[in-house]
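Partial view: only certain chains, each at its native spot in the assembly.
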Amino acid sequence: MSSSALLELNQIVKSFPGVKALKGVGFSVTSGEVHGLVGENGAGKSTIIKILMGVHQKDSGSIKLEGKEVIIENVIQAGRLGLAAVYQDLNLAMDLSIGENFFIGSLPRKKNGFVNWKYIYEETEKTLNDLNIKVDPKKKISELSAAMQEMVAIAKTVHRNAKLIIFDEPTALLTNEEVEILFNIIATLKKRGVSIIYISHRLEEIFRVCDRVTIFKDGEFVDSLDVKETSEDDLINKMVGRNITEMYNIGHQKCGDEVLSVKNLSRIGHFKNISFNVHSGEIFGFFGLVGSGRTEIVRTIFGADKLSGGKMELKGRKYIPKSPIEAIKNGIGLLPENRKEQGLALALSVKHNINLSSYRDINKFSFVDKKEENKRADTYIDKMAIKTPSSRQLVINLSGGNQQKVVIGKWLCNDSSIFIFDEPTVGIDVGAKREIYILMEELAASGKAVILISSYLPEVMGIADKIAVIYEGNMMAIVDKKDFSEELILKHASGIK
Amino acid sequence: MKKLINKIKEGKLAEGNLILILIALIIILAIFSPKFLTANNIRNLVRQTSIIGVVAIGMTFVIISGGIDLSVGSILGVASIVSSMLMAGGMNIGLALLITLVISTILGVVNGIIVFDGKVPPFIATLGMMTAARGIVMLVSDARMIAGLPKSFTNFAQKTIIGLPSLFFVWLLVIIVAYIITTQTVIGRNLFAFGSNPEAARLSGINIRMLTYFIYGASGFTCAIAGILMTSRLSNGIPTAGSGYELDAIAAAVVGGASLSGGAGTIVGTVLGALLIAIIRNGGNLLGINPFILQISVGVLIVASVMIDQRRKASSK
Amino acid sequence: AGGQQEASGPAGEKPYQIAVIIKATDSDFWQYLLVGAKNYEFEHPDLVKITTYGPPSEADIAQQVAILEDVISTNPDGIVMASTSSDATVPALEMAYDKGIAIITVDNKVNTDKVHTFLATDNLVGGAMAAEKMVEFMKAGGIALKGKVGIISAMAGVQVLTDRDDGFKKKLNELAPGIEVLDARYIDNDIVKALSATEDLITTYGDDLIGIFADNNHSADGAARAIGEQKIQDKVILTGYDSDPEEVSAIKSGVLKAIMVQDPYGMGYKGVDSAVTIIEGGKLPAFVNTGVVSVTKKNVNDADVQGVLDPFSMKKY
């Protein structure tokens, strides 16, 4: 290891009941380096970060910081050692303002001992401005979109002036614009000599920002490489153990009958006059910037929110869902964008969650058909390659990506004819992403319709047949596959016709 | 049996610690009071626990769903007064009890409507019901006991079947039905999902409106059963019947492992919780402890049991 | 009833084990009864051994029944009981009687013949006396017998209180038909609430309000304070029930005109004494009236009422 290593991790082992998450891994980070960390879902990336931050305690192994061995017992201590992290699971206090979240745990005081609100908001505003994030620091976190919350969490961590900052999948919820902002932030930090550990499933990002990259697989160390000496395919191979050549190859034949027609759909304050048609066998994409209203549109179609105007037809029949129950009865399934708040019952088992929307089908006189329940759970654990010791494991104990797979499993399990996927690949590793794309293709090929919302442009462009571009609640255009170009879509997405 | 013991040892059975605590308590009491383990005292014990035990079962549904029901005592009072007034008025017993069950269940469903459709926090909704229902009871009964109930009805609670009090069998029936509902049925699954994450439950197509009505209705229903049992046991309709039961019932469920933030709780745990509290009181009475010291001990022991339970759970992790 | 197999019955050896069960541990009145019983024990240490029991609140009848059952399990030689319900305790008391335990009921009649003796005051009579005293004071103070009289009641649905209120209303109607008795205001046995309720009565009815009857010590304490603060004791005649230090000082200051005081001390003392008589094979009348004394400013300092007013002053142990 190089002598200028800021951080050295050696032979770290960590077990959870039923899972050996880390089987003796290690890598080193030098000062001012951006160090990538990649691996499949459940490989142990978040776990090592949490050990580093004192959230979990390692079973064995050593951590050296600036050459000195340290034992990190809690988060406060990690902070004192100059470590900071943006976690995969956002850790913001939802009822508090952005400013308060910035200073949470160390609120500045005035001379008289009272909280110095002026300082808090001025300082927060300054930091946000510096980082090019445009939001009022007095706003409550719960009023922000998921992406903005992520940006706030990033800004908050940067503001801490740490020696080493860890980003655990920071871009999962971001669109291009914010991703660019983030990369600028990282560049600035690097110039200041701050070291960074960067975890992502978007490999091209690793090549853009990282100097070196470490690969984990199944809790084991695979390799540490200079990014200049490797390639995307090489990384994938090392992560997954096989080559994935074509990420987005669409094999299905599109276009059957029209299944969903939406005319002038409006919801006051969120979107207006949205019209489009979806056909069976089609993958219909939505793209737009953060807060453009895509989520709101599909939630309304799903009956989760009330519409204030417009018409919808399902296979030619009039359709005005009053609740998700009706939508589901009509064969519509919605994978929500926020798995923790809307998708999962975290305290319950994987089995229970996978079957959550299917119990109406798998019962005899309303007694749960346990055989079928188990069968379905096992089927989708298998199909989605969910990494879990058993179907009885609580979802809260799964890695982020595996949690996402559970939600997808739930909707596959509940056989629908129109699948709406809102940011389905958030936090999902490359291998599994490919599986999900194949799965969507299979769905489309079997005559179902798929609506895909994604903030990740390559993804929508890669697999959608059409892309509807939304800007501030307005439909800017519906672009056909043949006309797809990054430039055009981004232009529409920023409000230019 | 061996499997059960192993499960307890490995800390796998959620209720394991509670069973151990209960056993420890029973051994201690048996040593200090020779009367404790007599058939007669055991009969007393289960009889005394049955009524609050029934209420606690309904409460467990509500708590698993993430709610709370403060109105159980008042609805129990409604059941006591309604059933006794009808029977004292000469109505056929079966019909009177049926009407009582229906009325109490409706009151429970009203709680559900206020919570779901009115978006009122369960604490306030059921606090309102607690106040209002007690007012109704007092109004219709003129705040007086109702006497003159048919002997065949009042005898019921005195009966024993194969040596155990009839009340116990009613409780057992309620336990079994509730156990089946929570572990074997779709409603049970949905209940846990709803308690764990209401929004996810809604977006998964669970009919959370009906579920909420069912949950609070079930609590009203168990209150009716408890109210009827109490009326039979006390041979009178009692307008104050059930006052303060909300805390006892919640305590039984929470001691039994239910979480007031929803998503967690078991019927067996609640039964054990109810027994634990009852045994502490019964033991104290048998030992002839000064009532105030007994009161202090009850408080301390409930806290201690839960604390030990938490410790063991944490250490088995 | 079951339990015969191990029902060996009381031992009958000296000192006799005597259980005293009161209605609630939260009031002076029942503590006075215990003073009587314990004084007896103090005076006859070789003859009796007293153990005391009681639920925390009078509203909790089922809890009292449970205590009784537990007590019977311990096979005492005698039970002195103030039963809150007239019917609820019947089966247990009958069983105890059949076992050969001396059963002495006090304060409230229990509907069974299997009781050795019953010591009580008639609350209807006490209420009526309060009405008589009120009218007396109105006449003496030159207040016309026209207007409104309020009742501050400690709790709704408690039989003895209902009796006091009924006795009061009936007698007042007889003596002064021109007076309208208002609906009782219930205060959950909380003095602060009694105070508020009285203030509101005074605000509402102003000069129309000529009297208030408070049916226990806490309600009288609160009412006396409200009247005293507004210095209207000569316009609003207040009569109360029971005794505690605050009532006595209100009597002395003239804010409270009269209190109806029972003899809980006597019930306790004589209750234990009666139990001993029965255990030793004696006979007693079915009913013994322990009487009510009306205490006013005139006789409040008399030596013979001191013991009734504050039995704690007679505490020997």
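Some points to look at:
Think of it as A, B and C in the order they're written, each chain with its own count starting at 1.
Assume contacts are C-beta pairs under 8 Å (C-beta built on N, C-alpha and C of every residue); 3 or more make two chains touch, one makes a residue touch a chain.
This one's a predicted model, so the numbers in the text were calculated from it and none came from an experiment.
Counting every protein chain in the structure file, not just the single copies shown, gives the formula A x1, B x2, C x1.
The rule we apply is simple: only the chains that are shown with their structure count from here on.
If you tally contacting C-beta pairs for each pair of chains, B-C comes out on top.
Chain closest to the overall centre, judged by the mean of its C-alpha atoms against the mean of all protein C-alpha atoms: B. Comparing mean CA positions across the assembly, the chain most remote from chain A is C.
With centres taken as mean Cα positions, chain C sits 70 Å from chain A. Chain A and chain B have Cα centroids lying 43 Å from one another. Once the centre of each chain is set as its mean CA position, chain B and chain C turn out to be 32 Å apart.
Across the assembly, chain B contributes no residue that touches 2 or more other chains. Residues of chain C touching chain B in their complex: 1-3, 5-7, 19, 25, 51-54, 56-57, 59-62, 65-67, 69-71, 73-75, 85-88, 90-91, 155-159, 162. Across the complex, chain A meets chain B through its residues 17, 302, 304, 323-325, 327-329, 334, 336, 341-348, 352, 355-357, 359-360, 363, 366-368, 410, 414. Across the interface of their complex, chain C is touched by residues 33, 35, 38-41, 43-44, 47-48, 51, 137-138, 141, 143-145, 147, 154, 158, 160, 163, 230, 233-236, 238-241, 243-244, 281-282, 285-286, 288, 290-292, 295 of chain B.
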